[in-house]
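Note that one protein chain is taken out, while the other chains of the complex remain in position.
Showing subunit A:
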Amino acid sequence: MLLTVSDLHVSVENKPILRGLSLRVKSGEVHAVMGPNGSGKSTLAYAFLGHPAYTSRGKIVLNNKDISHLSTEDRAKAGLFLALQSPIAIPGVTVTNLLRAALGDNKNPSHNPILARRFVGSLPVEEFMKAVKEYAKQLHIDESFLSRGIHDGFSGGEKKKIEMLQALVLKPKFAIFDEIDTGLDVDALRIVARGIGMLSQKGTGIIIITHYQRILKYLKPDVVHILVSGKIVKTGNAELAKKIEDNGYTQFSV
């Protein structure tokens, strides 16, 4: 399966941010998009999911289907997932409820409020809960976070882990992680990196958007792209990330 971005131009409030970006990610691959502040990294993340504040031109094709003009929810349904840099709190909405709503109920599409409690996706509720708790354990997330309002009063590290948890449960075709490594201590960084590794092993194509190569110490990318001023100026292997670590981005300035 393939996710391709061709000649993507994105502007915010008429200000051009991305100026002709192209990418090609295969299932199970790990790509890192690295760039300095203001290069358009977060814009790329939002543009993938069609955030209404971002005006896009160009093509995003997922598994031979052009999703460039789809709504956010339909892109998600097509198989895209975005882990946000600073996800917003939604009081009273637990991650468990969110995941249940996202997966729906394949057995009872009628939305009968009583029947709908029995299945999540095609899993009985009990098995779904077991799976969520197992992932939470692997990510060192205390179970109490599963029944609290999502990101409501969570620390930076907890937020990132909860985003990671959702990716693991939803098993998207392609997942974008925006600055997943910021605000994480070494232990949390290792845990999140392992989560991303698990996800890619299950076949999800991964795009890690990051300023630093910290996380790449724990997770070897297949492809590294350097994003400067809204364009990918260089693409290479994991060695490229090391060069950034040593010499910074100035060598790529346009």
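Convention: a residue touches a chain if its C-beta (ideal position, glycine included) is under 8 Å from a C-beta of that chain, and two chains touch if they have at least 3 such contacts; residues count from 1.
Assume contacts and distances are computed from a predicted model.
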Considering the UniProt annotation of the chain absent from this complex, which name among "Multiple sugar transport system permease protein", "Fe-S cluster assembly protein SufB", "Tetratricopeptide repeat protein" or "Extracellular solute-binding protein" applies? "Fe-S cluster assembly protein SufB"
In the whole complex, of A:M1, A:A102 or A:L123, the residue touching the missing chain would be A:A102
Which listed residue, A:L44, A:L62 or A:L84, touches the chain dropped from view? A:L84
Looking at the whole complex, which of A:H51, A:K133 or A:R194 touches the chain that is not displayed? A:H51
For the chain that's not shown, point to the residue among A:V93, A:V125, A:M198 or A:V233 touching it. A:V93
In the full complex, which bits of subunit A touch the chain not displayed? Write them out. 49, 51-53, 71-73, 75-77, 81-82, 84, 87-88, 90-93, 97-99, 101-102, 113-114, 149, 166, 170
